[in-house]
Each structure stands twice: as C-alpha cells, then as structure tokens.
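The complex is shown incomplete by one protein chain, all other protein chains being positioned as in the whole.
Order of writing sets the labels: A and B. Residues in every chain begin at 1.
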Amino acid sequence: MSDRTDRIREIARKWLADGAVEAVVGWAEGTLGNRTAPVLIRKAEEADRLVFNEHCINNLTTYLKRAPVKGMQHVGIVAKGCDIKALVGLIQESQVPREKVKILAVTCPGVQGAGGTVPVKCRACDVKTPVFYDELAGEKLESTPDPDARTRELEKLDALSAGERMAFWRKELDKCIRCYACRQACPLCICSRCIAEKNQPQWVETSPHPRGNFSWNLIRAYHLAGRCVECEACETACPANIPLMLLNRAMARTVKEAFDYEAGKDPEVPPPLRTFHLDDDNSFIL
Amino acid sequence: MPCMTLEATALSKVARDLAGQGRRLVLPVREGPELFYREGADPEALDLSTLPKNSIKEFLFPKCERVLTYRQRGNDVDVEDVTPAVGPTVIFCARPCDAASLPVVEPLWNWDYKDKFFNLRRENTLIVAYACRQAPEEACFCVSVGLSPSSEQGADVLLCPLDEHRVAVKFLTDAGRQVQAVFEAYKTGEADDAALDAFSQEGAASLAHRKKLDKVKGWLDTHFEDPLWEEKTFPCIGCGTCTFLCPTCHCFDIQDESVFDGGSRLKSWDGCQFSLFTLHTSGHNPRGVQSQRYRQRILHKYSIYPSKFGKILCTGCGRCVAHCPVNLSLYDVVATAQERAEKGE
Partner (left out) sequence: MTLENIYKPHRVRIEEKRKETYDTTSFKLVFVDDEVRERFTYRAGNFGEYSVFGEGESTFCVASSPTRQGYIECCFRAVGRVTKALAAREVGDIIGFRGPYGNHFPLEDFFGKSMVFVAGGIALPPVRSVIWNVLDLRDKFEDVTIVYGARSVADLVYKHELVEWEARGDVNLITTVDPGGETEDWKGRIGFVPNVLKEAAPKGENSVAVLCGPPIMIKFTLPVLKELGFGEEDVWTTLENRMKCGLGKCGRCNVGDVYVCKEGPVFTAAQVARMPNDF
C-alpha cells in the first residue's frame, strides 16, 4: 500500500502547488492503531500527512456537502472506487459540479471493517480499479466480485415469513437512538433540511421509540432508493450496530429488477427515479 | 483489612442470585463483534472481555421517556402525571468509568429542580462495578480526569479481578453491604490490602501514557476563539455518536406526540452536535458551524460543568474516541489544549 501513499502525496502536492485546487480531502494517520482520520490539507507541504491503507474506510465524499469544502471552488478528493460511485451520484443530481472536484482515485484491494472483517462491499467490489477519475494512484487491480455477496443476507430474510421479518426489524430498529450518524456519514443524504428536522408539519416523529424509528429508517431507505451506492458508510457509523445495509441492499435489488439500474456506475445514465419517459412501464399502477 | 474473594466463574451465579431477589438485571453480553450492557440478558452470557459499546446511562436516563400524557376534551385538556414504574435494578459488572458517571451527573438532575425520573431510577439501582485490571481499550483515558481503572466512585460493590481466577469483592456502601451475603455464599478466600494495592497500580500503570488534564479548564476559559477549534474539527460530521454513547452527556429534547386527540410529552436524548440544537425559530443559529458545536461539547465537559458543579463532565471511558466514525479523538483535542496550557500558549 505504501507506493499508493507516495503517489497520492505526489499528486496532491502537485495540485496544491499548482493552485489547481484550494484543498485536498484525504486520509491521515488516526489516533487509534486501526484507524485513519479524514483530513483537509491546504498547502503542498501538508501532503505528507496523507496515507492510504486498509483502514481508509471512510467515504470522504460526504465532506462535499459540508462547510468548508462546500464553499470551495476547486477541491481535490482522494477516493476509492466505492467512494467515486457516490461522487457520480452527486454529479448526476447537480449537487457537485464536475469541474469543482479533482478526483484522486486510488486502486483498492479492500478495506478492513469492524472487528477486522471484510465488508460486503469489498467482497462484491467491481471497482478495485476505479474508472472515473482525474488521476489514478496505485497499480491496477483486477476486480473479482463475489456475485452473491450482496444478496446472501437478503435471501435469509426472504426465507422468513412476513411476521418473522417484521419481528426481526422491530428488534433491530428498536436499538436506534436517532443519532443520525447514518445520515451524516452518507454522502447522498444531501437535503439542506432533512425531513426529520421539519416540524411544520412534523413529518417524522423525532423521539427514539419503535414507531418513530421505523418512520425514520424506512423513509431514509426510500429516499436512497436508486441512489445508494452501498458504500456502507451508514452501517459503519451506526453506534447501535443496526444492519442498515440490509434495507439499502433490498431497495437496490428492487431498483435493479424494476429498472435494470445500479447507482453510481455511469454518470451519463440518468437515474430512473429522477427521470420520466412517456413509455415508462406503468403496469404496476394500472 | 482483608476482603473476600470468589472465583471468576461464580460471577454469573452471583448475578443470577441478585436477579432472583427480585431485581431487573443488566449486564454486559456479546452481540457480534462488540459487547453491550443489556437488560434481562442471560447471566451465563456475562462477557467481561472489554468495555461495552453502550454506557449504563440508558438504564437511568432512557433514550425516550414519557413525562406526561394529555387528552383534549373540547377546549379543555386533561393532563396526567407520569411516574415511571421503577423496580429494583442491579447493573452487574459496570466498569468504573460507567459507575463514576452517576455521581457526576447527579448534581445536574437535582440542580434546584429535582428530576424524579432520574432520581427514582438512581435510588433503585444497585451498582456492582467491575474494575479493570488493565485498561480494556486503546481509547481509555479515565486517569486523565482524576479516575482510575479501579475507581470506587458511584459503586455500591467493587469487583477486582486479581488474576484469571480470583475476584476480590469490596462492599462500599450500605446498599452494597445489604447484598454482602449473596457474594459470601461463593467466598473462596481473602485478599489483603497489598494485593488490592498491587491491582490498582497495575491498572493505573496501563494508562501511564495518558496526560493529566488539570490545566485544560484554564486554557478553555481564555481561548474561546482559538484557531484550534477549526484546525482539529474538520472531520466531524455532526453525527451524535459521541454524545449518545457518552455516559455523562445528558442533553435532551421535549416533544409532544399525539394520536388524534391524545398523546404524550416525551423527553428524549438530544445533543449539542446537531445543527438544530440551538437553532432559533428566526433562523439565527449561535452555533451554525460544526467547529462551534464541537467547541461547545468540550467547553461544557471541561469548563462549564466544572464551574457549576466542581466536576468534569467526563469519566474518560474513551467511547467517543473508539466509536467516532471519523476517528476524531476528543482526548486528542483536550490533550492538545493541556499541552498548550503547559507551554503557556
């Protein structure tokens, strides 16, 4: 991984020295042995703070929606293949102008999840070598996605009766403490005022009880349908260990079946839930 | 004075016996890669391998609690008081940083107005603390805030695992002494002061690398606009994890939720890290930027609360450091303030 680190530093240094970007968002050494921390560097000399290793799990594109990056004209961002999918989504939705972001892509063999496990997204990864970027750091890697990785856990849920499935979700969502870490970590949760923050009327009950928790988590899953790139930032951030990705993958599966679409792959392909054609299938309505 | 010891394998049985005396039982158990304090878990599932991810806060200050109910009746409204049905509870094997959080937050819940919801639960909860032979997590820093891995603060009974087999038991309060017989049924020996001292020292030594944060308040009181806040807090995504996992964070929201003409007024966990927390209806927000909100959290814990109640609103449990999704370490920020204070910056 160390030559990736060197190459990232080299590219970031150049971009900053040339004034191509005002700042670069990347990963730096963390304060705990098995972590890295997001960092914003503004000067070429700071480029040596950037690292890349198996602990670079955070999706840095979430910083594009927040100050100070939000107000910048040009910013560099170090990104893995999965992170870039989120960026593709943001560009498709006109949230981030393409010309604003210089993508410093990095080939990635996979990152380490909680307890040293291999995240599902890494097992299913088809972008070990990203395809959408400005500069690429690291030797090219071949993607060998496990075709069942994303659906294995869903099939276990499919096999349950509706009542059993409801009981499962009731137990899991009861743990929710409404910290909104999922929303804050998600790069595609971009509403300047979240539906959960509106009180005229109060669309979503804010208190952490089963009814409110169902509302919140299901609404978030719906708002991400066709948009979620399965970067797992939400589930990684969740302090209550709720298997949020099961909801998101279930939605992604339905979108794939109904529209043959996967989010974040191709910036040229319009997202199905944001486009309308007269010959769209309406059979489920009529 | 020597104190009794029992076998580590007897702890589950003690838990079961304490529950058997008519108590709700809370103890740390494993769920996947992590431990959680769970109510009603099987005593045999007791897992002491590390610090649980959640704190014991939720058992005295639930994440969501009804404080009253109401029902409209024409232009009148019936308002009913709510008193939580609280029976005796035992939190078995709470770590010292969790036990110590209770005396820290008690003054707040009783500052002029006495919150019966917390007080009822506190009065009915027996704390059996389990000292740490060595700091269980890399993120721990209890010694920095004047505590230690074998602190007795907030505990009724303190268990000290002297080695793999022997656990010393200290009865610290009247409530603790009332259950002495339950533990003595499993007594296998005694431990003297020297053994207990050695145990405490081993624990403290495991955190010798942690700074004493004794000059932080002075620095915080004079550096409100310091660039440190923006420097350090870029990664913060305002997610609330640190606040909700923290044993001493106690901020809350009050919301009414109705179904037709009746409903409840609910008190739920809230946090200063959320942008909505201080937002005025006019749209003005005194803390509209995350670095300001992060500053507030540190100031509240290390300066404001000490000014008001003489205690740091932190027990150094390290959950904020370990579980921050972006690895922004509160300890690192506060330790930096301490360093600057030491250098006179």
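Heads up, the rule we're going with is that a residue touches a chain if its C-beta (ideal position, glycine included) is under 8 Å from a C-beta of that chain, and two chains touch if they have at least 3 such contacts.
Owing to the predicted nature of the structure, the values given are computational and were not obtained by experimental measurement.
*Asks:* Which candidate, B:Q21, B:Q72 or B:Q180, sits in contact with the chain we can't see?
*Replies:* The single option touching the absent chain is B:Q72.
*Asks:* Check each of A:Q202, A:S215 or A:N241 against the chain that is not shown and name the one that touches it.
*Replies:* A:Q202
*Asks:* Which of B:A45, B:V82, B:L172 or B:A204 sits in contact with the chain that's absent?
*Replies:* B:V82
*Asks:* Could you please point out the chain A residues that touch the chain left off the display?
*Replies:* Within chain A, the residues touching the omitted chain are 199-202.
*Asks:* Where does chain B touch the missing chain, residue by residue?
*Replies:* Within chain B, the residues touching the omitted chain are 67-68, 70, 72, 75-77, 79, 81-83, 108-109, 111-116, 119-120, 123, 224-225, 250-256, 258, 261, 263, 265, 267, 270, 272, 277-282, 286-287, 292, 296, 299-300, 303-304, 307-308.
By definition in this document, only the chains that are shown with their structure count from here on.
*Asks:* For chain A and chain B, let me know how many angstrom lie between their CA-based centres, rounded off.
*Replies:* 32
*Asks:* Which residues of chain A touch chain B in the complex?
*Replies:* Residue positions touching the partner: 30-33, 35-40, 58, 62-63, 66-68, 114-115, 117, 177-181, 184-185, 197, 205-209, 212, 233, 236-237, 239, 241.
*Asks:* If we count contacts the way the header does, which residues on chain B are in touch with chain A in the complex?
*Replies:* Against chain A, chain B makes touches at 31-34, 53-54, 63-64, 138-139, 234-235, 237-241, 243-245, 253, 255, 257, 266, 268-269, 271, 274, 276, 289-290, 321-323, 325-329, 331-332.
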